[in-house]
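Here the structure comes first, spelled out in C-alpha cells, and everything after it is commentary.
Removed from the display is one protein chain of the complex; every other protein chain stays in position.
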Amino acid sequence: MREQMLKYMKQDKLPHVFCPGCGNGTVMHAMFKAIDELQLDTTQILIVGGIGCSSRIATYTIFDSLHTLHGRALPFAIGAKLANPSLKVIVITGDGDASSIGGNHLIHAARRNMSLSVFIVNNYTYGMTGGQYSPTTPIGSFTATSPCGHVEQPFSITDLLVGAGAPFVARTGTFYFNEMVSLMKKALVNDSFSAIDIFTQCPTNYGRSNRLGNPFDLMKSQSDILVPKGKFEQMTEEEREGKFARGLIRDAKIPTFMDHYKACVLLTRRGVRR
Amino acid sequence: MATKSYLWQGSYATSQGACKAGVNFFAGYPITPSTEVAEVMSWELPQRGGVFIQMEDEIASITALIGASLAGAKAITATSGPGFSLMQEGLGYAKMVEAPLVIVNVMRGGPSTGLPTKPTQADFMQAKWGTHGDSPAIVVCPSSVKESYFLMIHAINLSERFRTPVIFLTDEGVAHMRERVDIDLDADVYIEPRKQPGRHSQYLTFKPDEDLVPHQARFGTGYRTVITGLYHDESGFQNTTREIAYSVQKRLIDKVDLYLDHITNVEETNLDDAELAFVSYGITSRTVQEVIHTANNPKWGALRLITLWPFDDKLIAKKLENVKTLIVPELNMGQMVRELQRLFGSEKKIIPVNRWDGELITPQELQKVAESL
Partner (left out) sequence: MSTYKVELFRKFCKSCQICLRICPKQVFSINERGQVIVEDDSRCIGCMQCCNLCPDFALEVTKNGD
C-alpha cells in the first residue's frame, strides 16, 4: 500500500517539509489513494497549488505541477484547463489562500462551474508565516495576530461555495480518512466545479497557540465539531452553534463553463451575434 | 489575395495582429482605454477554436494567461494603468517560470484612476520596473494603427522565442485612433514556433539550451513539468541556495540581454547629418514627424524607439553618435529621458519636453523648443 502511494511522489524529496503531525500529509495520502483507486492517467493530471503549507503538496507529486502565487491557484488552473480541456486539474489550496486573498477567485470559479477538483486544506490559520488568523479561525481562538482572542466570525467555506453556485460541495476532516478518499473520488470523476473543505490539524501553530494538545487531540477536536449532514439538518440553530455539517453538502448536475462555451462557439461560427 | 484598404481602429489592428499570430487564448478585465481589444477578441477567438474569458479582475486575468500559456496556448490580455499595476505580481511570476505571453497595456495617466480617456505615456517605467526584483523586460510600442497589427505579431513572436512575457505598450491615442490601413490580410507572416522538448528520459523543465532558453513541455504531454515561482533547479523543484539564485536570475536576464540584436527595433529619420535629434516613441513620435516635415531643417533628425525595453544603450548611442542636442518629448513628467541622461551624461544637451495633462504635445510647441536653441 505504502509503495503504491510513494509512486505518486518525488521520492528523492522525501520526507516532506510538513511539521510532525501536520494533516497535509494525510490529505496528500487520501488524494493519492483516490487517484490510485480511480486509476487516473497521471500524465493527464495537473496539480495546482497556491502559496502556503498545503499548497506545497503540489510540488511533491509526480504530476505536472504548478506552484503558483498566493491566492491565485484557481485562475492559473482555469487558464490551463481551458487551454487543454483534457487535463484533470486538481487545485490544492489552504483556507487563507482560497478564502482570503483568493476569495474572489473562489466564488467566481464556483459561479462559472469550471471543471476543477478543488481541495481546500482548512487548518484555520496561516501556518507558513507562523500562525496568524485566517477567515476560518474560530472566534475567540488565539493566533499570532489575535493574542487576546480572535474577534471575527469565521467563514463556512461550504456555505460560501453553495451561495456562489458551486454544484459539488463537500466537507470532511483528516480524521475521516475513508470519507475523505470517497469524496475526493467523487470530486475527481465529476466534470463540475467540485470543492471539498477539509478540516486539517496544524499542531505547530494553531494547536500550540490554543493549547489543544498533541496532533491527535487537535485532529480529534476538529473532527468532533463535524456532524454528518443528515444529522446536522435535524439540529436546532442552538445545537448547530460551533458545529459544521460534513459529507456531501451539494451534488447538482448543471452545465459547465465549457458546455456553455461550446454553444457560443457554434453561434460565432455561424456569424450569429446580437 | 491582394492588398485592400480598411478603416481600422488601433485596438482593432492590435487584435487582428494577435489573431494572425495564432493567439488562441484571451483572459481580461474591462478597463478604459483598452476594452476594445477584449471586445474584438470575444468575437474572433471562439470562431477560431480559441478561448475568450472575462475574468473577475486583472490578477485573475494574468494568472489565467500563465496557466494557459504553460498548457500550450498563445495567450494575450489587454489592460490599462491600474489594471497593469494589478498584474505586476503575475508578470514577475511569468518571467520567473518563463511563460510566453503578451500584455497589451494601453497607457492612461496616473497615479490611481487618473486619466482613463486621455493619451499619456505614463507606464514607460512601470513596464520595466513594475514587478519586484530584477527581471528581463521586453517592451514594444507602436505609433500607428498599421504598425499595431505587425508589431503585435512581432511581440508574440518575441515572447515565444525568449519564453518571457512581452509588453505591448501603446497609448490611448494610437489605440483609439482610426486610420486607413492598406494591408493584405492573407499575406504570409513569420510565426515563431515554440521550442519543443526532446526525449522524455532526459527532460528537465528548466534545462536551458545554448541560447539560454529552456525547452519546457506543455502540461499534459507526459514530461512531468514542474513549475514554481520560487527559485528552482533545472528540474523545476524549489531550490533557494545561493548558487541557484545567482545562476537562475543571471540566466533570466542574459537570455534577453545577450540577444539585443534580435530584439531592438528603432526607426531613424534624417540622422546622418543631424545635430539635433528628437527621441521619442508611440503617439509622440507622430508629433515629431510633423515637425521634421514642416521644418525641413537638414540639421534636425529623429529617432523613434519601437523597442523600449531592453533599452539598447549600444545601438542608441551609435544612432545618436553625431548628434549634439536631444529633445525628448514624452506624455509624462520625464521617464525615458532618464535613460538617455544615464546613457549620455553631460556629453549631450538633453532637453525633456513633457505634458502630463492628457493632451498631446503639438508640433508647434515642439518646434518652438527646437528653434529656441
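Letters A and B name the chains as they come in the text, with residue numbers starting at 1 for each one.
Here is the rule we use: a residue touches a chain if its C-beta (ideal position, glycine included) is under 8 Å from a C-beta of that chain, and two chains touch if they have at least 3 such contacts.
Computed from a predicted model, the values in this text were never measured in an experiment.
Using the touch definition given at the top, which of the shown chains does the missing chain touch?
Computed over the complete complex, the missing chain touches A.
Would you mind spotting which of A:Asn24, A:Thr93, A:Asn122 or A:Thr158 touches the chain that isn't drawn?
Here the residue in touch with the unshown chain is A:Asn24.
Considering the complete complex, identify which of A:Gly94, A:Pro215 or A:Gly247 is in touch with the unshown chain.
A:Pro215
Take the complete complex as the reference. Which residues in chain A touch the chain that isn't displayed?
Chain A touches the missing chain through residues 1-3, 5-6, 9, 14-16, 18-26, 28-30, 174-175, 177-178, 203, 214-217, 219.
One rule holds for everything that comes next: only the chains that are shown with their structure count from here on.
Centre to centre, by mean C-alpha position, how many angstrom separate chain A and chain B?
Once rounded, the distance between the two centres reads 37 Å.
So in the complex, which bits of chain A are touching chain B?
Within the complex, chain A contacts chain B at residues 10, 13, 43-44, 46, 48, 59, 62-69, 72, 74-84, 86-87, 104-105, 108, 261, 264-265, 267-269, 273.
For the complex, give me every residue of chain B touching chain A.
Against chain A, the touching part of chain B is residues 24-25, 27, 43, 46-47, 49, 51, 53, 55-57, 59-61, 63-73, 75, 89-90, 93, 218-230, 236-238.
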